[in-house]
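Have a look at the structure below before the remarks.
Shown here: the complex without one of its protein chains, the others still in place.
Order of writing sets the chain letters: A, B and C. Residues in each chain are counted from 1.
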Amino acid sequence: MTISAAIVGGTGYTGLELLRLLAGHPQVSLEVITSRAQAGQPVSAVYPNLRGHVDLAFSPPDPAVLAGCDVVFFATPNGTAMEMAPALVEQGVRVIDLGADFRIRDLGVWSHWYGMDHACPALAAEAVYGLPEYGREAIRQARLVANPGCYPTAVQLGFLPLLEGGLVATDTLIADAKSGASGAGRVPKPHTLLCEAGENFHAYGASGHRHLPEIRQGLERAAAQPVGLTFVPHLVPMIRGIHATLYGRLRDPAVDLQAVYERRFADEPFVDVLPPGSHPETRSVRGSNMVRIAVHRPEGGDMALVLAVEDNLVKGAAGQAVQNMNLMLGLRETLGLQGISVLP
Amino acid sequence: MTISAAIVGGTGYTGLELLRLLAGHPQVSLEVITSRAQAGQPVSAVYPNLRGHVDLAFSPPDPAVLAGCDVVFFATPNGTAMEMAPALVEQGVRVIDLGADFRIRDLGVWSHWYGMDHACPALAAEAVYGLPEYGREAIRQARLVANPGCYPTAVQLGFLPLLEGGLVATDTLIADAKSGASGAGRVPKPHTLLCEAGENFHAYGASGHRHLPEIRQGLERAAAQPVGLTFVPHLVPMIRGIHATLYGRLRDPAVDLQAVYERRFADEPFVDVLPPGSHPETRSVRGSNMVRIAVHRPEGGDMALVLAVEDNLVKGAAGQAVQNMNLMLGLRETLGLQGISVLP
Amino acid sequence: MTISAAIVGGTGYTGLELLRLLAGHPQVSLEVITSRAQAGQPVSAVYPNLRGHVDLAFSPPDPAVLAGCDVVFFATPNGTAMEMAPALVEQGVRVIDLGADFRIRDLGVWSHWYGMDHACPALAAEAVYGLPEYGREAIRQARLVANPGCYPTAVQLGFLPLLEGGLVATDTLIADAKSGASGAGRVPKPHTLLCEAGENFHAYGASGHRHLPEIRQGLERAAAQPVGLTFVPHLVPMIRGIHATLYGRLRDPAVDLQAVYERRFADEPFVDVLPPGSHPETRSVRGSNMVRIAVHRPEGGDMALVLAVEDNLVKGAAGQAVQNMNLMLGLRETLGLQGISVLP
Partner (left out) sequence: MTISAAIVGGTGYTGLELLRLLAGHPQVSLEVITSRAQAGQPVSAVYPNLRGHVDLAFSPPDPAVLAGCDVVFFATPNGTAMEMAPALVEQGVRVIDLGADFRIRDLGVWSHWYGMDHACPALAAEAVYGLPEYGREAIRQARLVANPGCYPTAVQLGFLPLLEGGLVATDTLIADAKSGASGAGRVPKPHTLLCEAGENFHAYGASGHRHLPEIRQGLERAAAQPVGLTFVPHLVPMIRGIHATLYGRLRDPAVDLQAVYERRFADEPFVDVLPPGSHPETRSVRGSNMVRIAVHRPEGGDMALVLAVEDNLVKGAAGQAVQNMNLMLGLRETLGLQGISVLP
C-alpha cells in the first residue's frame, strides 16, 4: 500500500523537515508540495540536501489536487488550515495541521492568543490533539489531527507521569524551557540572525507565550483539575533542540520516580527514559523523533526535577505529524521514523 | 598612586581575564604572573590578544616576589590559595582568591564538597566574602577576600531583594541557571570540545553542584533563615555568559517588584535593573562587569520571576576581583571596569 | 579640545560599532545619531550594551544640526552619502563615508557595480581613500575620506609589501577570503539566520563581488601596473572577523619575506607582523583595530602565502573610520582605539 501525501506550505523549516521524512518513508508517495511564493521552483533548488531525493517542484495550492490525496499536511502560518481543511475533511482526506488552528479546545482562549476569530468551530471541536502518548486511539480514528506545538510536546510528556499519578502539587508547576533558533522559523527576523542569536542567551515571552494555554490544557486534562503553571521559554544559540527543565513539588517524596517514568513509557517507541542520574542532551535526538527523559530528586528532597529533550522540528513538529499519519492510516507507528541521530 | 599586583596561576580563563582587566587598569602595575607549566613563555605568545599590552613572561611562583606586591590574586585550582595565602596576609599583602578555598564558612561543608581538609581554618574564618553589593564595608577592611563563584554571583544578586525584604516563601526557591562553556575552564575536557558542547544543550550536576552550598549560604544570610533551594545548572553552546532564571513564590502578590529592585540597586554601579517587560541578553554584558536584571510576575500571578545575566569571567570572576581590589585599596570602585560590551 | 561628531544612519552594525568606539573616545562628544526608522528611540533601548554609556536618542537627519558638527560619519546604505556629503563638505565639516560611494576612482566602474549614477563626480574625484597605511598624509589633509571596505582593508594590507617591492608576479594573485556574518549587516536576510549560516560554510560571489574592483584599484596603485586577481569570499559561521589567505608567486624565492613585512609595518600602530611560523586567529583582533599578519613560504617553494586577520567591523569599518578621524583632526592616531580584545 502506498499513501499519497501532500504538503501545503512547504518552504518553512517544518515543511522542509516533513519533506525529508516523507522522502525517506517507505510507504508514502509525496504527490505535491505547495508554495505560492516559490511556485515553479524545483524543491531541490531551494533545499540542496534533497537533490536526488525529491524531484517535485513547488506548485500553487490546487484544491482538486489536494482532494485526491490520502493525507494532507498543513505546514502553514496560523489561520490557513482552518480555511482549507473543512473541504478536504469533507471529501475524506485525512488532515494533519502542524499549525495552531485546532490545538486549543476553548475558542475564546484561541482567539485571544492568535488574534482572529476561528473559521470552523465545528471542526475545531472534532479535531483530535495529536500526542500519541496521550490518546493514541483517538488519533487512529481521527479525520483531522491538531499536531502539538514544539514546547507543548516536551513539557506535556515530561509532566504526564507526575500529573496522571497525582504525584505533585498542581498549583506551582514550573517549565523552564530552552529552544534552538529553528523554532522561530525560516522567515528572516532580526533576533534570529546569527549575529543576534549567536553567542547569546536570553528568555523571551516571560509574561506570556502562545504555547502556554496549549500546555495548560494538556496538563489539566492529565491532572483532571486546574493547574498553575509558570512557563518561561529561552532562546539557545543552536539550530535544533528543545530542553525542558520541569519542576513540581512531590506530595510524597518517597515515591520512586524512576520506576514511575519507566513504567509509564515502557511501551512508547519514541520516549526513552534514561538511567538514574542522567542528563539528556539535545543532540542525542537531533533529527530523530525520540524524546529522552531523566528524572531527579535533588538532594533527596521533595522537588521532582524532570529533564526532557526533543528535536523541535521532529517530535516537536514534522516527526510527530508522520507518527500521527502512520496511526491514522493504519501503518506501523514507527515507519519512516527510525533514522539515527547524527552525532557529533 | 600605582598598585603593584601579582597573579598566581595565570594560564586559565580567569587568569587571562584578570590580565586583560589589569592591563587596562589605570592605577595598576602588573608585576608578575606565575605559571609553573608555562614558565619562561611570554604572556603574549600564549594570548596573542595581549601583544603590545602585556610584556611579562610567565614565571614560577616566588614567595618573596609575591610578598613585595600590594595585592596578589589567586586564579589557581582549589586548594592552592589556602596553602600560600597565610604567609602573604601575614606580610601585609592583600589577597583575593578567585578559587573556592575561602568561600564557605562551614568548613565541614567545604570539605564535603571539595574533598580535602582545610589548611588554614583561622584565615577561612577571617576571610570576607567578596560580593560588594552585600557587604561592601567589610570588603574595604578585608585582608583576604573570597571572590564569589560565577553562578553564586548571579543567583545571589537576583534573589537578594526578594529575600532581604521577606517577599517570598523561602522553602521552594528555584534557580535554573545556564552558563557558557568558559565556566568549565581552559583545561581540555571531552564535554567542552566544540564538537561536544556545540549545537547541544543539557543540564549537569542536577543532583548536586559545588556552587549549591555557596549559594545557599548567601541566601540564608540575606533571608536570615534557612532556605530551600533547587539549583540546576545547564551548559549553553556559547563561550561567555550566565543567565539565571529564578523563581520564588510571593507572599504578597501585590508587591511592586520593579520598584523593589530599582530601589535596592539604585546606587550599585554594576547592577542594572532593566525596564518592566525586559529580557536581559547575556551578550549585553559580555566582557563587562555589569549584571542586568529584569523582574516579571507571569500572568500577574504569585510567582516572582527574576532574569539575571552576567559575564561569568568578569562579574562572575575577574571583574568582581578587580572591583574588590579597588575597594580594598581605596580606589574608585569602578576603576578599570568601564569598558563597553562588544556587540554583536 | 573636544570634537563634536555625528553619525548618519546608526542602526546597522557599522553604526553600532562607531557608537561604541566614539562613546569611549576621550576627545569626542557624540552630538547626534540619525535614523528615520528608529527616530525617538533611545539608543540604549535598541542596544542594551550602551546603557549607561550613550544617552542619545535616534533622531531624523537634520542638515543644520549635522553642519554644526566637526565631523560626520555616514554609516548609510550606498547612495546616501553622495547626496548629503557635498553640502557638509562645503560648510567645512569633515566627512567620513563608511559606505562605498567614494571608494572607486573610475565612476564607470562604480556605476557598473553599484547600479546607479554618481551624484557628485567632483567630490568623488577629491575624496581620499582612507587606508592610513597607504597614504596617511593625504588623509590628514582630506575634507572627505572614503573609508575602505572590510575585505579590501585586509587584502590590500596583506599584499602591499609584496606589490610595492615588486616581489610577486602580478598576473595571478589569489585572495581566498573568509568573513563572519556581521559583514552582511543587520537587515534580516535568509542566508544570515543562525539556522542558515550556523554549522555551515560556503563561498559566495565567486563570479564577481563588489569589493573586487576596490581591491584591484588598490593593488594596482601599489604595484603601479595592472594586476590579475582572483577574489573568492566565504561566509564563516561566526559573528566577527575576516581572514584573508593570500597567494602570490615570488619572482625571487630567496627573498626574506619576514623581514620585508616587519620593515614595511614597523611604524604602523595597527599592523602587527607575527613571528615566523604563526597562524593569526580572528579572535585575537575581535573588537580591536589591529590587523595581524603572518607570512609563509610553504615547503620553501616560490609561493608567498600571507595570512591576515582583522575585525571586519573595526579595522574593516568603524575603527578605521575613527583612525581616519583622528588623522583628519590632528589627534593622536591611536586615540580611542586601544582596547584589548576580549578572549576567549
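One rule holds in what follows: a contact is a pair of C-beta atoms (placed from the backbone, for glycine too) under 8 Å apart; a residue touches a chain by one contact, two chains touch by 3 or more.
A quick note: this is a predicted structure, and the numbers were derived from the prediction, not measured.
Contact with the chain not shown here comes from a single listed residue; of B:Gly40, B:Pro188, B:Pro275 or B:Gly330, that residue is B:Pro188. Looking at C:Val109, C:Ala138, C:Leu167 or C:Val232, the residue that reaches the missing chain in the full complex is C:Val232. Only one of A:His234, A:Arg283 or A:Arg297 touches the chain withheld from this view, namely A:Arg283. Check C:Arg51, C:His118 or C:Arg286 against the missing chain and you find that the one touching it is C:Arg286. By the touch criterion stated above, the residues of chain B touching the omitted chain are 13, 180-182, 186, 188-190, 192-199, 237-239. Although one chain is not shown, part of chain C still touches it, namely residues 172, 174, 176, 178, 180, 195-196, 198-204, 206-208, 228, 230-232, 234, 236-241, 243, 245, 247, 249, 277, 279-283, 286, 294, 296, 298-299, 301, 303, 305, 307, 309, 344.
Contacts to the hidden chain, counted on chain A, fall at residues 13, 16, 20, 23-24, 47-53, 182, 186, 198-199, 239-240, 272, 274, 280-281, 283-288, 290, 292, 339-344.
What we mean here is this: only the chains that are shown with their structure count from here on.
Look at the contact of chain B with chain C and you find the same residues on each copy: over half of the numbers used there are shared. Chain A and chain B have Cα centroids lying 39 Å from one another.
In this assembly, the C-alpha centroid of chain A lies 45 Å from the C-alpha centroid of chain C.
Between chain B and chain C the centroid-to-centroid distance comes to 37 Å (mean Cα coordinates, whole Å). The residues of chain B that reach two or more other chains are 198-199, 239-240, 280-281, 283, 286, 344, listed in rising order.
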